[in-house]
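Of the protein chains in this complex, one is absent; all others appear in place.
And then chain A:
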Amino acid sequence: MSRFNQLVPPLNFCQVEEGLFRSGQPASFNLPFLSGLNLKTIVWLAVEEPNEAVLRWANDNNLTIYRFGLQEGGAPWDSLRVNCIADALQHIINPANFPILVTCPMGRYRTGTVIGCLRRLQGWTLSSTLEEYRRFIGNKRNRLENELRIEYFETNLVKILEEESRPGWLWV
């Protein structure tokens, strides 16, 4: 039994929609909190692999980890390419994967870009989308390229499932 009396959510943790969460890369001390979410899927946008503790925990709890961070010839600080974003979104809007966590090293740039593109798909106006994106950047330097990705994201790259098999919050 754990001796902790507090739950530690991962860095920049936030609920995005029902069944959809975002955060920075989980550490071992975040796992008791994440267990409470009863996750089924993790969308891993980092270049590096999940650490041993997370992998073991994911394995024990039958979680599926989808990795989209690897970009051939790219550096870890490069922003996600459009096809990566679209692939990730394809999994994020599939209720069969819920509850789902989207994560990258700090939960700022890559996660923020993908969630920003999701907001565009949901029809959010650009200013509201960027307000949310910047909220997670904090006082860190903004990366203009990510905002451009969000602004010019072509929503028709994402295949939309039939109405009965898409999340209730996508369009109402």
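In the analysis below, a contact is a pair of C-beta atoms (placed from the backbone, for glycine too) under 8 Å apart; a residue touches a chain by one contact, two chains touch by 3 or more; residues count from 1.
To be clear about the criterion, contacts and distances are computed from a predicted model.
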{"item": "Omitted chain (choose from \"Glycoprotease 2\", \"NADH dehydrogenase [ubiquinone] iron-sulfur protein 4, mitochondrial\", \"Queuine tRNA-ribosyltransferase accessory subunit 2\" or \"Protein-tyrosine phosphatase\") - UniProt protein name", "value": "\"Protein-tyrosine phosphatase\""}
{"item": "Hidden partner chain, touching residue among A:Asn12, A:Thr111 or A:Asn146", "value": "A:Asn12"}
{"item": "Omitted-chain contact residue, chosen from A:Asn51, A:Thr64, A:Asn83 or A:Thr125", "value": "A:Thr125"}
{"item": "Full-complex contact with the absent chain, from A:Ser35, A:Thr64 or A:Asn83", "value": "A:Ser35"}
{"item": "Footprint left on chain A by the chain that the document does not show", "value": "1-2, 4-9, 11-18, 32, 35-38, 122-125, 128, 131-132, 135-136, 138, 169, 171-172"}
